[in-house]
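Only one protein chain is missing; all other protein chains are in place.
Chains here go by letter, A and B, matching the order in which they are written, and residues are numbered from 1 within each.
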Amino acid sequence: MSHLTKTIRGVAFAAMTLVASSAFAQQELKIIAPAGPGGGWDSAARSIQQVLTQTGLAKSVQVVNVTGAGGTVGLAQFVNQAKGDPSQLMVNGITMVGAILTNKSPVTLDQVTPIARLTGDPLVIVVPANSPIKSVKELADAVKADPAKVTWAGGSAGGADHILAALFAKAAGSDPSKVNYIAFSGGGEALAAMLGGRVTAGISGYGEFESQIKAGKLRALAISSGKRLANADVPTLKEQGLDVEVVNWRAIVAGPDITAEQKKSLTETVEKVVKSKEWAEILKQRGWEDFYLAGEPFSAFLKEEQVRVGDVLKSVGLVKS
Amino acid sequence: MSLLAKRRADKRALVVGLTLFVFAALVWRDAAAQTLSATYGIGPAAMPYVVAGALAALGLGHIVVAFRDGLPVPEHADGIAIGWIAFGLVALLLCIAFGAGFILATTILFAVTSRAFGRRALLVDATIGFGLGVAIHLLFSKLLTLSLPAGPLEHLF
Partner (left out) sequence: MDSFVSLGQGFLVALEPSKLLFAAVGVLLGTAVGVLPGIGPALTVALLLPVTFKLDPTGSLIMFAGIYYGGMYGGSTTAILINAPGESASVATAIEGNKMAKAGRGGPALATSAIGSFVAGTIATIGLAFLAPWLVELAVNFGPWDYFALMVLAFVTVSATFGDSPLRGLTSLTIGLMLGLVGIDKLTGQARMAFGVPEFFDGIEVTTLAVGLFAVGEALYVASRFKSNPEEIVPIKGSLWMTREDWRRSWKPWLRGAAFGFPIGALPAGGAEVPTFLSYVTEKKLSKHPEEFGHGAIEGVAGPEAANNASAAGTLVPLLTLGLPTSATAAIMLAGFQQYGLNPGPLLFTENPALVWGLVASLFIANAMLLVLNLPLVGLWVRLLAIPQPWLYAGILVFAAMGTVAAKPSVVEVGMLFVFGFLGLLMRRWDYPVAPMVVGLILGPMAEAQLRRAMQMTLGDPMVFLENPGSATLLSLSAMALLAPFVMKGLSRFRAAED
């Protein structure tokens, strides 16, 4: 008897989810990756595409790459074309927050509808293995003593790496505008500069330096996230007395002026993606850290991050106030 | 000296020289408008100043050449043929700007370029161009999952 009700309930539930998902399955989604194929945003967009189609959450998903200017070209196009259209999504991240400011973009993230934050990769601060600097404290002291002598290698100017270097200098009691940050195109060149001992310290995503750290060619001083990584024994900056937290997060947003129901249904779809085992599998493969946050808290986070990044870029002089 | 006075200046070399001066001024103005400078080492305006200087020097070189030998004299050009291709390229631009799609754009471009090379069979050429456009579109959208600019024609496939 109870068994029967359970079965009936189960069937009903299955039917409901089927109806719900088939309602979506009718839908064709378009995800804008505001960067070229192969980069972080593109792989995020394609991973979502993969999960959406594998789980039948959407019938067809198209990924469109709109390259240019740290994602602001894609953003401008998205704000324009996705207005009131619940079938379009766009991937973005902390780099876009910075690029909007440095490029003086006329469109901003205030115009899009936030859906959810997906992943957040911690950054790592490393020094060459033969460097005399052994700890965050020694690095902080060196920065405080003479910021010019401490050269940092990292990714593009105004990106997450640069932001971390500036926040580090500030927390160490130095002037962020004096940070000697050398921007390299891509992690590879920065890594070469580290291995060649050309720079004092380097910043990059943990994954990019992982193999060198494990091989003992680079010494990891600290990780920039709030908590330690599960698979690596590297302390956080906070543990070592510097109140700095920067995470290279990626998120997904929808177009301007969509209705509350449309937003709700998109948020639910994304939640299903994030909770699926396929997504968990992708996170593991790509070495991405789950950093899921949706709804109001995410909107608030996005606002805070815009203010924070803006302040940092002003302090290093990349953005004039 | 008398030679300089006698010979008329070569107009084309003058035009190139003046264009180079305009470029130099543009680069110089842009460099001067840079608000950021590097804290250490060389700033972002240094290289533009060097390029602007080089452009100006080359502009001067062209002015001198204009009063001496001039540029080599080009042979006669068929303006109509160039016009046809220019028309095709503008059509391509407009098709992409106004969402008419890549297939229509290639159809026009192929047909008018053939016209520029003296063919008269516009319809045949347009058909070939259309076929080429469809093939390219299918290759990109189906095999490479990349989207070329789409218009009404692309949605049929």
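Annotations for the structure displayed:
In this text, contacts are C-beta pairs under 8 Å (C-beta built on N, C-alpha and C of every residue); 3 or more make two chains touch, one makes a residue touch a chain.
If you're wondering where the values come from, they're calculated on a predicted model, not measured in any experiment.
Shown as candidates are A:K144, A:R286 or A:K314; the residue that touches the absent chain is A:R286. Against the chain not shown here, subunit B presents residues 12, 16, 20, 23, 26-27, 30-31, 34-36, 38, 40-44, 47-48, 51, 54-55, 58, 61-62, 65, 71-72, 74-79, 81-82, 84-86, 88-90, 92-93, 96-97, 102, 105-106, 109-111, 113-119, 125, 128-129, 132-133, 136, 140, 144-149.
Contact residues of subunit A toward the unshown chain are 36-38, 42-43, 46-47, 50, 67-70, 72-73, 76, 102-103, 105, 148-149, 151, 156-158, 180, 182-189, 191-193, 195-196, 198-199, 207-208, 210-212, 214-215, 217, 284-287, 318.
Methods note: only the chains that are shown with their structure count from here on.
Remark: subunit A and subunit B have CA centroids separated by 38 Å (rounded to whole angstrom). Interface residues of subunit B facing subunit A in the complex, by the touch rule stated above, are 35-36, 39-40, 145-147.
Across the complex, subunit A meets subunit B through its residues 62-65, 148, 177-180, 317-318, 320.
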